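For reference, the structure discussed in these notes is given below.
A single protein chain has been omitted from the complex, and every remaining protein chain is retained in its original position.
Presenting chain A:
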Amino acid sequence: MDNINGSSARDRLLKRSNKLAVNMERRGKFLVLFSALIIISATIAITIFLGSKGLQSFIQNGVNVIDFLTSTNWNPTGSAESGGPTYGAVPFILGSFAVTFLAALIAAPLGIGSAIFMTEIAPSWGRRILQPVIELLVGIPSVVYGFIGLSVLVPFIRNHFGGNGFSLLAGMIVLSIMILPTVTSIATDAMSSLPKGLRESSYAIGATRWQTIWRVLIPAASPTLLTAIVLGMARAFGEALAVQMVIGNVRGIPNSLFDPAATLTTIITLNMGHTTFGSVDNNVLWSLALILLAMSFVFIIIIRYLSSRRQF
């Protein structure tokens, strides 16, 4: 009797815990699947919405796509006598690319340099100091960067380089500081995930530290380092607030670093509130946003391509 009872109790318990485990398994799977589905559908919904809104200006309002992408003349309030409103987005597309590449030009060497410092030169104390500094930079909101740029950088440029201070240069400096943490942290990961053997064999054949870094480690990590730069550029391309505060937002094409410019994002944020939903002026802003979305897809494709070339 005892035996039977005991075994049945064990069976019962086993069965119950099995059932529980299966239930938990299912619940967990459902939870994870649910999160994934929400994210996927949100992305698809945003793409569809932006696509349909962004194309409206071409389909409904008759804005010429070719003019939009090739004309440098942006004048949505143009009167009928002067040829009506014109929508040429080239200055903003150029402006966006200009600040993005210029910012990457500053941030890439600085970011990769400090990554090498942290992983190769002074892995102990260098990392202990630099890591928190960089994490702090991530935490500063973009409006603060913009405000500092407006109150410090812009007057500095005005007093020392001429012009009005609002310039590509100001935008590029602010952006480069903003994307520095992105570049640095990914570059640090790239460098520290390189196999130890690479370093050791390089030293073993008599290479100096600098030769090892320059000839062995950087080439080996280069796909991930490039990913770091592209991710930084993607962030710079989409940044609006900080850039808007320092770049001047004029629609001419800048001739020098000290000329004001505008980017796709700054024109959208400047005009969104003043235009009415459904008007041409509002729809062309959506078209600008569509260009931004297309560009972020391009950045993602580049990153995918780069990561397929990763060796380590």
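Descriptive notes on the structure:
Simple rule for what comes next: a residue touches a chain if its C-beta (ideal position, glycine included) is under 8 Å from a C-beta of that chain, and two chains touch if they have at least 3 such contacts; residues count from 1.
Simple rule for what comes next: contacts and distances are computed from a predicted model.
Entry comment: the absent subunit's protein name, as recorded by UniProt, is "Phosphate-binding protein", drawn from "Chemotaxis protein CheR", "Molybdopterin-dependent oxidoreductase", "Phosphate-binding protein" or "STAS domain-containing protein". Contact with the chain that does not appear here is found for just one residue of A:8, A:41, A:193 or A:279, A:279. If you put the hidden chain back, the residue from A:164, A:193, A:256 or A:311 that touches it is A:164. Chain A residues in contact with the hidden partner, per the touch definition given at the top, are 75-79, 82, 155, 158, 164-166, 244, 248-252, 260, 262, 269-282.
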